[in-house]
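First comes the structure, then the notes that go with it.
Shown here: the complex without one of its protein chains, the others still in place.
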Amino acid sequence: MKLHSILTGAALALGLAASGAMAQDKTKVGFIYVGPVGDFGWSYEHNEGRLAVEEAFGDSVETVFQESVPEGADAERVMTQMALSGADLIFSTSFGYMDPTLNVAAKFPDVKFEHATGFKRADNVSTYSARFYEGRAVIGHIAGKMTETNTVGYIASFPIPEVIRGINSAYIHAKKVNPDVEFKVVWVYTWFDPAKEADAANALIEQGADVIMQHTDSTAPMTIAEEKGIVAFGQASDMKNFGPTAQLTAIIDDWAPYYVSRVKAVMDGTWESTDTWDGIEPGMVAFAEMSDKIPADVRAEAEQMIEDIKSGAYHPFSGPLNKQDGSAWLAEGETADDGTLAGMNFYVEGLEGEIPQ
Amino acid sequence: MDLSAINWLTLLASLMVAATPILLAGIGELVVEKSGVLNLGVEGMMITGAICGFAAAYNTQSAFVGFAAAAAGGAALSMIFGLMTQVLMSNQVATGLALTLFGLGFSALLGQSYIGIKGIEVSAVPLGPLADIPVLGPVLFQHDAVVYVAIALVASVWAFLKFTRAGLTLRAVGENHDAAHALGYKVVLIRLAAIGFGGACAGLGGAYLSLVRVPQWTEGMTAGAGWIALALVVFASWRPWRVLIGAYLFGGITVLQLNLQAAGAKIPVEYLSMSPYVITIIVLVVMSSGRGRAALAAPAALGRVFHKSG
Partner (left out) sequence: MIALEKRPAPSRAWSMATPFLAVLLTMIAGGIMFAILGKDPFAAIRTIFYDPLFNAQFASYSRPQLLVKAGPLILIAIGLSLGFRAGIWNIGAEGQYIIGAICGAATGLAFYPMESWIILPLMIIAGALGGLLWAMVPALLKTLFNTNEILVSLLMVYIAEQLLAAMALGALRSPDGGGFPGSRNLQQYPSAHNAELIAGTGLHLGVIAALIAVIMAYILLSRHMLGFHIQLAGSAPKAARFAGAKPGLLVVTCMGISGGLAGLAGLFEVAGPAGQISIDFNSGYGFTAIIVAFLGRLNPIGILLAGLLMALTYIGGELAQFTLGLPAASIQAFQGMLLFFLLGVDMLTNFRLRWKTKGAV
């Protein structure tokens, strides 16, 4: 951005020429994040994806980002300003940016937009999300095998399909290997509040949970698990630093391959509006190293499940499955369709408690 | 709902931990307000303490150094407020809010290289034979030192305000600064000392979050605890022991609502999440409408600007 450091009129003209030339060489990619890049969770992993883009394309790409952008009017303004500054591609990385993204996209037909976790698209707006439930299936299996108290504690953020899907997927696979398993779910109504998440972890442990899963963004539950000498699964990023002995494995959001391929598509001129929902196979859902605490046979089963999900041989939501009220959902041999999964608003049979409405 | 699933004794133990950050910050702010100054910057000072404490403890591997640095950091930040409001006579409400804004930003800048790092372990200090008392021992006497320090601090503040000459002076300054000045007390210096003490306490509270309760550093990790601490002081009607009760009550309800959820209580979660605030308001109304009405009065000079005109 040479343009911005030149003051006088004559120099400004020179600067324009220089930045014009640069703009042709460089593809400019913008990212907006809902949290600080230092949250070590959701926004942190998106920023890792941005860094991977810089690494992959070096001087031929310029990335800009803005952190802690509130959803709504502020997001719309930030994206507009990014588009005005000459961005070719903008990743908006929170569900709440959906309508603002479409508004801005309508004003800048030549700029491409990628919106994470949404469902509204346009000619220049793609959506992408990850099948985290595939990862939840694997850790559910491990949890079912590892729990000695038969109680798994689950720290949930908000009752939205993404979170409910994760609870169901983990529960189904824990139950499969351990019919006595019980899930205790605590809704904390926040994505990020380390102290509250720590309290929730403590409450669950006090009530007998010896395995903790979380669907919130801070690493606090992992540190509590470490302190209390129980085990837990990391969320969004590898949390081994915070629970060297507690972390069994972690589901990692790996956006890097997707971001690199989309930036490449813009460079090649092959970018098209798509709807991507990737899982373990393309690497969007990855796992941290499995702990030695997991017995060899359980580990082998987990790795087999990962392979089966990768190859498509196994779908985490395979019938027969009933809903919580006992009504039939999936028959033997049936698997859930993406539409139902995307809008999932019910528990499967066996889970206790109600989804807050 | 299975209430028997809740272990009420461990609940008691964990509420003491949950309450300690707001207790520390609250007792500090109480002293500040007793001197007639309203500092709304508690959140900013807490989070500054959280990063100063974390960084210092990490670099020296000493929890003690960490807490000392946190107190120093909180006090240093409070001196900006002190300078602004006492020397430059700016509005206290606005300056306090600015302090919070600045503290949140400043701490995030300081903490950039400490993200994703595990802090040091702060071990529990079982209080000798007391810790072995059945039932009570694990609940009351097996915490880390700061929990006891916080309680001791409440006791000292109470004794200081009630029995010492300096405490009397502080209260006099808070009730009527002109009269105190006429009696020859250095109003500005006394208030600066109180503000510094408040900052140090808030810093300690923040460090308790980043070193013990969570323990790690993340941006914005205080997540509103500073405001709760402010509310506590008013809730306590400016009495030290009531700050302790308030902090334990608030911490208790917060922990209890999570426990109720884990126990499968059939109460809508969103109302449970509101409950700490609703119950605080109700208790406050009950207290302020009853006999204690007169005793509820705030320090008379609270928030007023002092200028010696002689």
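Think of it as A and B in the order they're written, each chain with its own count starting at 1.
By definition in this document, a contact is a pair of C-beta atoms (placed from the backbone, for glycine too) under 8 Å apart; a residue touches a chain by one contact, two chains touch by 3 or more.
All values derive from a computational prediction rather than experimental measurement.
Chemist: Using the definition of touch stated at the top, determine which of B:Ala69, B:Ala108, B:Val146 or B:Leu260 touches the missing chain.
Modeler: B:Ala108
Chemist: Touching the absent chain in the whole complex: find that residue among A:Pro70, A:Pro179 or A:Pro244.
Modeler: Looking across A:Pro70, A:Pro179 or A:Pro244, the contact with the absent chain belongs to A:Pro70.
Chemist: Return the single residue from A:Gln81, A:Ser261, A:Thr274 or A:Thr335 that touches the missing chain.
Modeler: A:Gln81
Chemist: Of the residues A:Thr270, A:Ser311, A:Ser327 or A:Gln357, which one touches the chain left out of the display?
Modeler: A:Gln357
Chemist: Just the residue numbers, please: which parts of chain A touch the chain that's not shown?
Modeler: Against the missing chain, chain A presents residues 1, 3-5, 7, 30, 36, 64-68, 70-74, 76-78, 80-82, 84-85, 95-96, 99-100, 103, 119, 158-161, 189, 342-345, 356-357.
Chemist: For chain B, which residues touch the unseen chain?
Modeler: Chain B touches the missing chain through residues 40, 80, 84, 88-91, 93-95, 97-99, 101-109, 112, 219, 224, 227, 230-231, 234-235, 270, 273-274, 277-278, 280-281, 284-285, 288-289, 293, 296, 298, 307, 309.
Quick note on the criterion: only the chains that are shown with their structure count from here on.
Chemist: Flag every residue of chain B that touches chain A in the complex, lowest number first.
Modeler: 5-7, 10-11, 14, 18, 21, 108, 111-112, 115-118, 209, 213-216, 218-223, 225, 254-255, 258-259, 261-264, 266, 268-270, 273
Chemist: Using the touch definition from the top, list the residues of chain A that touch chain B in their complex.
Modeler: It comes out as residues 36, 38-40, 44, 153, 184-190, 192-196, 198-200, 202-204, 206-209, 218-220, 223, 241-242, 244, 352-354, 356-357.
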